[in-house]
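A single protein chain has been omitted; all remaining protein chains appear in their positions.
By letter and in written order, the chains are A and B; residue numbering begins at 1 in each of them.
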Amino acid sequence: MVDLFERYTDLDDVAQRLAEGDAGERRVAILELADSGDPGAVRLLAAAMADPDAGVRRQAAVALGEFDGLEAASALAIALLDVDSGVAAAAADSAAELKDVDAAAPLLPLVSHERPFVRASALRALRELRNEASLKPALAALADKDPDVRVEAVGTVGYLKDRTSLAALIAAAADAEPRVRRASVGALTFVRDEAVVATVLQRLSDADWSVREAAAEAASFLSEQPAVGAALIAALDDEYWQVRLKATRGLGRLKVRASLRKIASQLDHAEANLRKESATALGEIGDASVVPFLEPALNDPDPDVRKTARWALSRLTE
Amino acid sequence: MPLANTSTSVPVIVDNEKCIADKGCTVCVDVCPLDVLRISEQTGKAYMAYDECWYCMPCAADCPTGAVTVNIPYLLK
Partner (left out) sequence: MDDILDNQTEVSCDVLVIGGGTAGPMAALKAKLANPKSTVILLEKANVKRSGAISMGMDGLNNAVVPGYATPEQYTKEITIANDGIVDQKPVLKYAQTCYSIIEELDSYGIRFQKTANGDFAVKKVHHIGTYVLPMPNGETVKKALYRQLRRARLLISNRFMATRLLVGDGRIAGAIAVNTRSGELLVVRAKAVVLCMGAAGRLGLPTSGYMFGTYENAANSGDGYAMAYHAGAALANLECFQINPLIKDYNGPACAYVAGPFGAYTANNKGQRFIECDYWSGQMMLEFYNELQSGNGPVFLKLDHLHADTVGEIEDILHRVERPSRSAFHAGRHTDYRRQMIEMHISEIGFCSGHSASGVFVDEYARTTIPGLYAAGDMASVPHNYMLGAFTNGSVAGKDAAEFASGYELAAFDRGDVERERERVLAPTRRDDGIPPNQIEYKTRRLVNDYLQPPKVARKYELAQQRFAEVREDMERTMIARNAHELLRALEASSILDCADMAAHASLYRAESRWGLYHLRTDFPEKNDNDWFCHTLLSKRAGRMTSEKRAIAPYVVPIADDEKKLYDKQRVGARAAV
């Protein structure tokens, strides 16, 4: 009879194959460790990081992604420094799978490593761990000279939602790199104080459209203040419709009456998504004076626009 | 009625230089949901034995040496 059940790994047997086999056999042994589900495998995988064959080390770095905790993190911290870039890349992906808050310890020192790839990878892994000890090094990394590192640093800081990091995040919102500015805008809004509002609104006139889009989205979650409304209304003149769409959504959510005319004028924009969002916003703001503008939208060629117009009109005429 | 063998071009290709099935690796054979890959008794390498592919790609994604390529079957390409 064939094997009835999957076998569970005999670690001693694997250890022997790792010691005596050729490179191909060692890789196969590592594959078995990856599937073992046995925490004892981590020790053998850590040892395999010293294997002379880069393919074996890479396989071990991949396999470590199946395990969590301090011991796995320590082995991955070593693998991140591997001379072979394939090994290091696999280690970075595996480290990003860690969940245990205690796995942070061996990664923290790597945030100040000389190689940008190592710094960025360590920060990427630290984000999900949400370990308070990573706040200080991550804040320092916001000033890193490498933009990839700064992007990851914003991620780590953002997940920690610590009020003391606000000033640094506000500074990062003016970073030279658009990806950093965009991430910072999203990371700020767990607090809605004046400085945050001012920062987000400033990004509505960013040179990069994706930052403006993120800022318009973030602004719609800010409390209603005249400045927010005015800035979002100005964003309706954005050259790019995806930004205008988010601004429209925000104006609807915040019920900014001063935007009614401008939003109504978007009801014949070429882009159906923007027409639909405009109809939604007009319904949300809830001012019956826009009824004459909405009525033609009942015959819009796009059914989503028609549907939204029906919904908005029923709200406005109730 | 007698049976005929009709030929088809199979979507899964294995690079024998990279394949380590002869070292005991069975990853691609194991992960195929339709069980269409086998290890050749002649070459010791993996190959597609049955043209019954969902082109779902675990065989390629999980191969430790990047030896497996999945093409879109000709009939729907």
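We adopt the following convention: a contact is a pair of C-beta atoms (placed from the backbone, for glycine too) under 8 Å apart; a residue touches a chain by one contact, two chains touch by 3 or more.
Note that the structure is predicted; figures quoted are calculated from it, not measured.
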Q | Selected from A:E6, A:E114, A:E194 or A:E318 as touching the chain missing from the view | A | A:E6
Q | Contact footprint on chain A, counting only the chain that is left out | A | 1-2, 4-6, 8, 35-38, 66, 68, 97, 99, 127, 130, 154-155, 158-159, 161, 183, 186-187, 189-190, 209-210, 240, 242, 245, 271-273, 301-304, 307, 310
**Q.** Residue ranges of chain B at the interface with the undisplayed chain
**A.** 1-3, 30-35, 38, 41, 49-50, 52-58, 61-62, 70-73, 75-77
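We take it that only the chains that are shown with their structure count from here on.
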Q: Return the distance between the CA-based centres of chain A and chain B, expressed in whole Å.
A: 36
**Q.** chain B-facing residues of chain A, complex
**A.** 21-22, 24-25, 27-28, 31, 55, 59, 62
Q.
For a test of understanding, state which residues of chain B touch chain A in their complex under the given definition.
A. 20, 22-25, 27, 64-65
